[in-house]
Structures are given as C-alpha cells and as structure tokens.
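Note that one protein chain is taken out, while the other chains of the complex remain in position.
Letters A and B name the chains as they come in the text, with residue numbers starting at 1 for each one.
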Amino acid sequence: MGDALARSEEELTEVPGTARAVGATTDYEPLDGFYDEVFVERGRPRPHTRNLVESLDRMGRLVLIDLGRRRDETFRQQGITFAISDPDGTAHDRPFPLDLVPRIIPGEEWMAIEAGLRQRIRALNAFLDDVYHGREIVREGIVPWELVLGSPEFRRAVHGIRPPGGTYCHVAGCDLVRGADGRWKVLEDNVRTTSGVSYVLENRLAMTRLAPEMFRGYRVRPVNQYPQLLLSALREIAPAPGREPTVVVWTPGPANSAYFEHAFLARQMGVELVEASDLVVRDDICYMRTTEGLARVDAIYRRLDDDFIDPLEFRPDSLLGVPGLIRAYRAGTVAIANAVGTGVADDKAVYSCVPAMVRYYLNEEPILDNVTTYLLRDPEQLEAALARIDELVLKPVNESGGKGVFIGPRASDEEIAAQRERVLADPDQWIAQELVHLSTTPTVAAGGELVPRHVDLRPFCVYGSELNVIPGGLTRVALREGSMIVNSSRGGGSKDTWVLASDGDGGPMPVPAPEPDALPRMPALGHSHWSGQEQQQQQARRPA
Amino acid sequence: MLARIAHELYWTGRYVARADDTARMLDGLFRASLESPGTPAAGLSWEAVMAALGVDVDPDRGPIRAAEAVRTLTLDPQSPASVTACIDSAREGTMRVRDVVSREMWQALNTLYLELDMSDLGAALETGPHSVYAFVRERCALWWGLAEETMLRDQAYSYLAAGRHAEGASMMLRMLRVSIVPYFADDGTERAGGSGAAPALLQAIGGLEAFRRAVAGPAEAYPVAKFLLFERAYPHSVAAAVELLHDRLRDADPSYRTAPPILRLARLRAELEFHHRSAAGEDARALADLLEQVQLELVDVDREIEQRYFSGAATQPQVVTA
Partner (left out) sequence: MRFQITYSTTYEYSEAVRDNLNVLRVKPATTPHQSIDEFTFRVDPESRLHQYRDYFGSEVIEFGVTEPHDRLSIEARMLVTTREQPVDPNEAWDATRETAYRNAAGEYLLHTDGPHDDPRVRELVEAVHGATPLETVQRVSEVIPERFEYRSGATFVGSTVTDLLDGGAGVCQDFVHLGTLLLRELDIGARYVSGYLFAAPRDGGDDSVEVQTHAWLEALLPDGDGELRWIGFDPTNRSRAGETYVKIGHGRHYQDVAPIRGVYRGPATSELTASVRMTRLTADTPAASGA
C-alpha cells in the first residue's frame, strides 16, 4: 500500500491540463464479457455517469482512502454492524461495509424496472391469496401442486384466512441482476422477512455527509420516506376501528444478525420494539406488557420466520413465539406483516412459475424476465442440467442468503462430483440456473484504486392499500475479486443506489448544510471602566 | 413503556448507584484509615461496613481484615454489593435496553466494564485502591452526567433516575443505622468512644464539606444523623432521595394520584419533614426508631414499585405440553 500511496502522490503533483492528467478512474479497465455500469470501455463513461467520473478523478486515491477511514469510524461509533460468521460458526460484528462509489440508475430506466416490480409483486400477492383459498392456479395446471403442498412454508394453520385488504406481502423485494447484455432480470423473490432497508437509509445519510461533492450535478430521488411508508401501511392494515392503531416491531432479540435494522425501523417509525416475552394473547386479542398494564396491539411487523411465531401452531420448541398469536390472527384482531405463510411464494422452485402467474392473474406480459431456471424435480430437466453441471449454477430450493449455492464454472472436479451426488439424492430440492454474468461497477479497493466488482440490486416495496416502491434499493457488491456472491453474511458490501430524477419529479438535491453562525462570545463591557471599579471595591473590602 | 424495558432501566439505575456509592464509601474509608491507621476509621469497623452493605457477616468470626473486606466489596462476583458485580449487572441491563439509552451512555459504561475486566484489580487494590475507586466514581459520574445531557425526559429517564434514588435512600439508611446509631447516647449526645465515627462516615461519603456549610456545630453522631436523614438541600440525604424518587415516579405514572407507591412516598416525605421541624428535644431514641421505620417503609415502597410497574413483565418461562 505504501507504493500505491507514493504513486498517487506523484500523480497528483502533475500539472492539470497536461496531456495525461491521471485521475482515479484513468486506469479502470472493465472486465471482458461483462456489462459495466459506469464505463462502456476504458476511458469512456456512460453519459449519466460523467459527473461521477469527474468527481472521482478529482478526488483521487488518497481522498478515497481517507473517506473510507472516516466512514468506518462513523459506522463503528454508530453501531451499524452486521454479523458475519466464520467457517467454524463464530459470529463477528463488523461495521457494514459501504463502498464509496454510488451506483447510478437513470430515471427512465428505473421507470421500467419499477413497473416490472409492481407487476411481479401484485402477481405474487394474488398467488398467495389463491394458494390459501381455492388454489385455482393449481387446478388449472399452471403450478404443480407439489410445489405448493410440498413446500415447508405452506402453512396449513392459516389456510382460509384472508388478511386485511387481501395483502400478504407488505414488505417485498425482488432481487435484480443485470446480465452481459445490459438487461435486467429477476434473480430471486423475497416476500418473507426481507432485510437490508436500514442500510439503504444509512448509506444515503453517510454519503451525504462524507462525500456531498459527489452529488454535484445530480438530482437523486430520496429514500428516507421508507419508514413513513411502512408505518402508514401498518396502520392501514391494523384492525382498530375508531381508535389509534398500535403498531409494533417484533424482533427475536439482540442476538439476531439483523437486530440493528429492527431497532432502527422501530425508532424511525416511533413504535415499540418488542420481543416475545412482551406479548401475550388473552381472549384472542394480542397485548403488550407495559408499565401501565396490558396495551392492545393491532399490527405487528414481525422479523421472525413463521416456524417460530407460535408454539401452539408451529414449532412447539420455539421460545421466541407467542402462544395463541395465530388464534388472534384467525379471529382478525391483529394484523401481521408480512402475512403468515408468504414463504410459499418465496422459494426458488415457485420462482420459475412467476412469469406464468403474471399472465394468469394480471393478464399481462411480464415486464421483467426470470433468469432461465430448470426445475430438477423434472427428470428431463435433471438429466439436461447434470450434463452441463459445470456450466450452471445450482441452488437449494429452500435456502436463502446464498447458502448451498454451487457455481459450476468455478468448481473443481471433486466439487462437481460431490454436487452431482447431492442432487441425485434429492432432486426435488434443487434448481439449476444459467450463470448470469453479473454487471460490474467501480469499487474502491484497499489502495484507493478503483476496480470492477460484481453487483446486484435489492429494491424495497411497501404494500399497504397501495404499492410503493423505494427508488433504487440496496446495491450489494461482491468485494472479493471475481466473486459473484454478494450476500453480506458472506463477505459482501453495499453501495448507495441513486435513481436520478427525471425532469419534473424527484425531490430536492441533498444540499450540504450551511455554515452555522459563529458561537456568541460574552459581550465585552467597557473593560477598563469595569476593572477600575472592581479595583476600587476590592480596595475598600480589603481588611486593614 | 414496555414493562421489561422499564424494569431493566430501574435496576440499571440501582446497580450504577450502588457501585458508585460503594466505591465512594470504600475510597473515603481508605483515606480516613491513612490518617488514622488501624481500623478504617476510628469507630468504624470493617464488620460494620460490610453489614451496612448487606453482606452477611458471621458474628463469631472475629475481626475482619481490611484486605478481605475490600476484596469482597470490590471484586466478589457473588456479593450483591461488590462494585464489579454491580457494574457487570448494570452493563448487561444496558445492553438489553441499548435502544433507549444514548450511545455515549453505553460507551461510558462499557469502557468502565472493559477496564475493570482487563485490569489486575487484585494487585491494584493492594498497592493503590484509590485509583480503582476514583475511576469507578468518575465513570459513574459521567454516566449520570450523560443521562442528564442526552436522555429525553421521558419514562425511560424517569425509571432510570427512580432506580438511582431508590438505591441512594436505601444505602444511606443502611450506613446510618450501622455506623452512627450505635453511638447515640440517650440524651442525644454521643457516647464515649464514638467521636470518630460520624465525621468518618461523612468523609467517606463525601459529605463533610456540605455538612460544615449547612450545620453550625461539631460533626457528632446525632447532628450528622439528622443531616443525612432530613436535609433536603443535601442531594444524598434520605429525604432528598425520597423526594426525587417520588417526583420521578410521578413523572412516569399517568395515574400517579392513586398509585400506592407514590402515595406512600408522599406520606413518607411529609413525615420526614414533620419530624425534622419538630425535633424539639434531642431525642436520640426516637431518631433511631424513625430510621428503622423509614427503612421498613422503603422496603414496602420497593415491593409496590415492582408490583405496579414491572410485574407485567413476563419473567417466568413458557412451558409446552404435548
């Protein structure tokens, strides 16, 4: 790193305006065969990223390194951390790694993405309602019944219940990736307990404080309306006729890796953060235990998996649950977000049916495509996939967070053989996907230089009585060279995501705070006059 | 607010106050013993000190040596009074209510905990205990200062402060009953042989200067006891603690007019004021009785506080039957 620094110092002393003024991006080389979000080719930025590139060049490596240090210190002090596990299972808290180079999406491009997301989430919501009632889509043969009834997330205890407004996926996100052709595709749907939005908000705040100059020339759509949107949605679904609804955030507790986000959202929304021991169900109504007795709870934003929420209906050994909660839910006295049982729409096998769902429930053509996926429960697809196992990505149907993902092109012969065994043992539990050549974007490396790293995008949508999509979302970046695994639990980082305001919309640009007035000083009284009098008085009082 | 959180805050306040008061007292005793070597201070035996702090002392044991008392009261993880045990508990409680106290408060307490955990306290206590206690007191003062500066004056603040004052009143009463009352003579003067105990106690708790400013006359057992019991202008007196505890609970409880612990505290405050103004003769025995009554009354208040505000918190486990 010493050499890198020395070199940058040399570079910076070059007189600007000479033929080859060297900036931070001058040596940036996009990877062959991948779409780079900023550079079409070396030295040629896309039109909407020109301002960014200028800023980066102006800043240079030293500034980037220094900003990185300040960012780390800020996050450490604020306790913005995420738990990662060592291979042996021990967990560490590290400050959430925010990369300083934002990811920019032009406004028109976002419009298309947003339309695609809305469509997809409406379809998933309709699917959930159907699955827990008439299961028409199964009767019509569009979705095999095995995918529904065989899913461990299909919750028979809530079969026949319709939550308020028929909304199931109150907080949803469909992870998006961009392929080598630059087209956006959906990688995965998330309608269970989608996490990461707190980092979206914290990243934006950090960027406006650390590097306000990067915003120069851009009108970036704000994201900080998220907590208000979520709170409104929760209040809308709360069954509290004629009174103020009481909303809570339910967390498994400080030991949970996303606890920071639970506490953050509760604080931002101004509602209580409760744990299981704070809640009790009596006479089919859910209450929380306060210093003034029991207070009725009308809507719960829960960050626990269905399995744990009620030992009477689900896992009996769950100490994190509230006995009788499903009874209250069934009686309609409490709303739960996301609805119980949404996981059946969330698994990777059902994912492959989502384009068909869009056609069936909405009568529309899907705007966003899936990544080409093969269901290995089907013997033909299984055979074809195993024949090309070294080219494909294999994923377990019911895992999340990147667990168990097998990447053929990166695997050794032994690993391939082992994976083949695993799949043959239980093909129903596996899907195969074509390898997506994830797009890249400049990311700050240890020496302050910019390198291409792979990214994806997790947008966030809040579905109350209306569907609202936050502009952008969480861009996750794989920090290790060549890696395409972006999950934060496995060493990924994130970037602030900017959706540019198209003409006539968006909010105000974040403006750096004005210099405060200098602190007032004690007014100087007629100084000599005063001391003169004081001296006289002192003389008078002095004992003789 | 959630009963569980209020409960944690109340007890965190108690534990920090306990650690602070204990550290202050041990520090004072050491300084007094340096001035008059032998017992910690003339008339104040280590047995008395341990008893004051609620540590069981076997009466047949014989005199306790300074080193042992100090170790128990500073380091013993099992002892409810030990400074490090209190800091441990306070820190754990704070961890559970991280979202309610400010980041700086957490850092102050956590730093104290880490320092105590990492240092060789046994050695430090032998060579220079003052530095240990001074450090604890500084950090506790920082904690309360930060609470004043950074906490919203909401229920969280009220329960935290209530814990502090509840503990303060209790500690002061203990110390009075054990270390001063034995030196009351019936006529209100001091028994022979007790001339060191009262100023020693005052010095130990850091109230000697305040006493001198407030009371004309020597620091003898009876006047010191009256000062530490009744003087509302002295923030660590029992009367001051009772009043502050009453006020904080009243802030926290919307139904304070009918709340049993608050009514009890209001009555106690009035009684203390009454006895203060009407102590016509120097009736030491009446004072000794009053001290005992007040201590019992505070035990009832304690119980009522737990019942009214915290009993909702589910402290009992859930059992599943198949």
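Just so it is clear, a residue touches a chain if its C-beta (ideal position, glycine included) is under 8 Å from a C-beta of that chain, and two chains touch if they have at least 3 such contacts.
Remember, it's a predicted structure, so these values are computed and weren't measured experimentally.
Contact with the undisplayed chain is limited, among A:L149, A:A417 or A:A446, to A:L149.
Residue in contact with the omitted chain (choice from A:D129, A:D284 or A:E415): A:D284. Residues of chain A that touch the chain left out of the display are 145-146, 149-150, 156-157, 159-160, 280-284, 311-313, 316, 323-324, 327, 330, 425. Residue positions on chain B in contact with the hidden chain: 314, 316-322, in rising order.
Here, only the chains that are shown with their structure count from here on.
Rounded to whole angstrom, the centroid-to-centroid distance between chain A and chain B, based on C-alpha atoms, equals 48 Å. Across the complex, chain B is touched by residues 77-79, 254, 263, 266-267, 272-275, 277-278, 280, 288-294, 311, 316-317, 319, 323 of chain A. Residues of chain B that touch chain A in their complex: 1-4, 6, 95-96, 98-99, 103, 155, 159, 252-255, 308-310, 312-314, 317-318, 320, 322.
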